[in-house]
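Below is a slice of the complex: some chains, not all, each in place.
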């Protein structure tokens, strides 16, 4: 059985989570990635949802961070204040985020396509994404390979990554984005700037960056990612098949 | 509050929600107050400023129905399904204004009001493009450390509408499951209207006082409304009707479609509403 795009992305992201960490997750692929880790190499990973849930292990994939599957099986149901307070106090190690657009500096846009007051497409807004990107220890970004989403500069910086000098902007903390993970590749942000670092099975540098709105530097040594293991595929199957 | 008593949805809304009010909508995915929100539509409320952190399709429906002049939010959409179509149309045609925060800063705005301070300092809205689109957002320096912080201004809604599992007749509200920002938003508000799955005797409340999230003296009215959070869910009672959210996404893509949806689901009495719900499938109790 070949891994599909969500499985390739989720498994690669999962491997970047360490056992014992608290991981802020959103709905969709971020949840799957965290669950692959939790059911695999990181049994003591704590999934944290902005709705106030800690330690939840959703059996069905939640459609909202407040969904029934976030509540059932949680070991702690506090409120938004508990979770975001913990985040602001520097006590959440890692987050997995996604967005409509990402740029070469790891900035995320989930607010508007086009101009803010006269948008081409009005999106959902920050939710917790700005807060998480500003405050968490490090960020993993997961995206489908949709060329329109990879731009040199996002139309709106909802969730800050790095500034044009490759530094974390004032008013943020943590190391910022450490990886952009797609079904085709993993990109790092070594100097605060996107760089191709590893390829998913069957892809090369050209296909990994196909359609990107900017040119992407390539690491001296590009790793070849292993496909999801049989075990990882088994774990993911219930949400991705 | 002494005067609290069991009220109908219609009476509660008539007494406590006025045109032009700032209205906090409860429900962070869980226990979204659809019954109370739909009553606002039936009552023809106008010029409401609606607010919460993550706003889902109830907010979109209030906008579609013409009740809303402005939205204050951290997120607005149809969770994991798509965007808020009526909201998108309303900002495109200029029929509403909006003020856009983040989920944490919205929680802090409400917390400041709940605690009676004009602002709270925070470590967000200091970077990215978000701060620039909030009119008049200011910063403060910590007088001890010199650290620069965002000054998140208090937001005190005139009225909160929330749904919960149960309350007694005097208005002690008990809620469990996902809390989100529902409790802080209610506590922030001048008046609180609560619909509950069940009104219970005070002895039930007193047997588990740690589950009481809002003490009675804060509550203006309590309505017993089983299934009052449908199509969202109530922990321990019924699960979320995900299909309904998907269906709303499809229909709300056009003004005609959303009008039909409101005609079907809002412009009906409670019995007809209940008869359209597949309660057998959704009940979890």
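Labels A and B are assigned to the chains in the order they are written; within every chain, residues are numbered from 1.
We take it that contacts are C-beta pairs under 8 Å (C-beta built on N, C-alpha and C of every residue); 3 or more make two chains touch, one makes a residue touch a chain.
Fair warning: this is a prediction, and the values are worked out from it, not measured in the lab.
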Displayed chains are single representatives; whole-complex counts: A x2, B x2
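We adopt the following convention: only the chains that are shown with their structure count from here on.
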Between subunit B and subunit A, distance of the C-alpha-averaged centres to the nearest whole Å: 28
Complex contacts: residues of subunit A adjacent to subunit B: 27-28, 50-53, 62-68, 70-71, 77-81, 84, 87-88, 107, 111, 116, 121-131, 133-135, 156-160, 169-173
Touching residues on subunit B, where the partner in the complex is subunit A: 27-30, 53-54, 56, 73-77, 79-81, 83-84, 87-88, 91-92, 100-105, 107, 111, 122-130, 133, 148, 150, 176-184, 233, 235, 239-240, 242, 245, 284
